[in-house]
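Single-structure report; data block below.
Only a single protein chain was left out; the remaining protein chains are all shown in position.
Note that the chains are named A and B in the order they appear, and that numbering of residues resets to 1 at the start of each chain.
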Amino acid sequence: MSIKIKNLHSVYNEGTVFEKKALENINIEINNGEFIGLIGHTGSGKSTLIQHLNSLIKPTEGEITIDGININENKKIIKESRQNVGLVFQYPEHQLFETTVYEDVAFGAKKMGMDKNEIDKNVRESLEIVGIGEELYEKSPFEISGGQKRKVALAGVLVMKPKILVLDEPTAGLDPKSRKAVLENIKEMQNKLKITIILVSHSMEDVAKYADRLIVMEKGKIVYFDKPNEVFKYEKRLEEIGLAIPKIKKLINRLNEKGYKIEEDINNIDELVNYLERKMR
Amino acid sequence: MKKVFCEKVHYDYTYFSDEKEKTIKALKGVDLEINEGEFVSILGINGSGKSTLAKHLNGLYKPLRGVVYIDGINTSQDETIFEVRKYCGMIFQNPDNQIIGTIVEDDIAFGLENLGIKPSEIIKRINKSLEEVEMLEYKDKQPSMLSGGQKQRVSIAGVLAMEPKCIVFDEPTAMLDPVGRKKIMEIIKKLKDKGITIVLITHFMEEAIESDRIIVMNDGEVEMRGTPVEIFTQVEKIKSIGLEVPLCTEIAYKLKKRGITIKEDILTIEEMVGELCR
Partner (left out) sequence: MAGKISIGQYYPVDSKIHRLDPRSKLLWVLIFVIVLFNIKEVSSYIIAIVSLGIIVKTSKVPFLLILKSLKHILFIMIFTAGLNIFLTDGTIVLFEYKFIQITKEGLQFASLIIVRLIALVISSSLLTLTTKPMELTIAIEKLLKPLKIIGIPSHDIAMIMTIALSFIPTLIDEMEKIMKAQISRGSDFETGTLIERVKSLLPILVPLFVSSFRRADDLAMAMESRCYRGDINRSKMKDIKFKKEDYIFFGFLFLVIVIINIV
């Protein structure tokens, strides 16, 4: 599914002394099946933006269309679009509440009015995608490990079969090993389910490897919206915003400043090692 | 002087699952020695026991077997536990769950009031410690209005005001964004320069690089000990534990493996650029 955001403005507490512009003139078009990294630090408006995609916040001005349909048209469409756009919040494990893992995952499917067989099928499928085995189905979601909780919560969104999956900092608080596992899992999911992914993060390092395009936000505005390698050209400007380009890019830039001629589209460590090996032999 | 000293520390968690009592051995005989004024990082993945160990260092947990001495005091003795806690302060992961008080200065006062310090001295110390973490202008603000990083700085001020000789940071940056994280690391380094012993629990290797010594925990045991260079140059081992090594250390390691002559003890981008552009 494709997303089109046109002239979106969002103002909190309009007309009071606490009035605050959260989003200003946002224009974005995201194609079906794209992997988008949405980057900015706390207060940049990224959180506000993704909540608009689920009508949790309504635009003060402007319009959001998904496959050509205005998502805020009426109540019925809002409900449908909430099914189409799966929103995984930060620390999603904090929303678990049912007595068993299975029931918790099924919650969203039930609410969407799916029938019993469909619910069962979807629950099993989504738990399989995130890597939760059948032996945990009947466990309480409160007695499994932290990493497993997060997976279950993610499955609880996947169960609605969203066409667009929005994840807010899915790796927050995880160690490097689990961080990598979660990101790989998301990428795999995208390939398998052919869905659009919007991954919110404050780390370019994590997102760069997976995203087709990056949206960089600052103070409610979009600063860059381009392919990762294009965005990384603006190292100085990004640093001013409080964002760092991936370390490998930084190293390449420093070396090129000293007279190396490393191609800018090198993204991973092995390519760089190959290059340096040729150079130093 | 060995001010923090753990010997053969064991600790278990018991919990109920499926109506049966189960035990997790969180620490399996940990030895640890930290000198006065040292900055030591304890690295490990989630569940490696690093947080459990940290909570032993100011007597929140008491060893099941083995002993922990802080400034020469056995933490298992109830009578002297407050001496231990006065010597060794602690900062926790979640900035929301350690601030007590409706405004910032009340939180800093909390620890001082517990020590029975007189009001005029409390006010002096509040100003001094907030100054130290650059939060003085927020003295009258509500904690809920602050960002995560700012809250964490308030927590540090709250501990600092009690004038501890040692501060244990239990994953203080895990819930912060990069800007907040950087600021906290700056403060930690500043405190180290002032002579305070720092124990930093983390799984971010960028943070551990800054320390004098690193202890790597894995499955309740100390797996490795050494300086950052000694630890991170063991690329394969670190990766097998599930941790990361600095990018440049890995590049140097891979080049070396292919028979290129290159210095191995490279941690930072600057060092790498220096080595390659000689």
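Basically, contacts are C-beta pairs under 8 Å (C-beta built on N, C-alpha and C of every residue); 3 or more make two chains touch, one makes a residue touch a chain.
Everything quoted here is computed from the prediction, not taken from an experiment.
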Next on the checklist: What shown chains come into contact with the chain that's not displayed?
Outcome noted: A, B
Checklist entry - Per the definition of touch given earlier, which of A:Y12, A:Y137 or A:Y275 contacts the omitted chain? => result A:Y12
Next on the checklist: Tell me which of A:K58, A:K111 or A:K194 is the one touching the absent chain.
Outcome noted: A:K111
Checklist entry - So that we can see where the missing chain sits, which residues of subunit B does it touch? => result 55, 58, 60, 82, 85-86, 89-90, 92, 94, 96-103, 105-106, 109-119, 122-123, 126, 142-145, 155, 158-159, 162
Item to check | Hidden partner interface residues of subunit A, rising order | outcome: 12-13, 18, 20, 22, 43, 48, 51, 54, 56, 79, 82-83, 86-87, 89, 92, 94-97, 107-108, 110-112, 142, 156-157, 160
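Just so we're on the same page, only the chains that are shown with their structure count from here on.
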Next on the checklist: Give the list of subunit B residues in touch with subunit A in this complex.
Outcome noted: 15, 17, 44-47, 93, 147-148, 174-175, 177-180, 203, 205, 242-244, 247-248, 250-251, 254-255, 258, 260, 262, 269-270, 272-273, 276-277
Next on the checklist: Applying the document's contact rule, which stretches of subunit A touch subunit B when the two form their complex?
Outcome noted: 41-43, 143, 145-147, 172-178, 202-203, 242-244, 247-248, 250-251, 254-255, 258-260, 269-270, 272-273, 276-277, 280-281
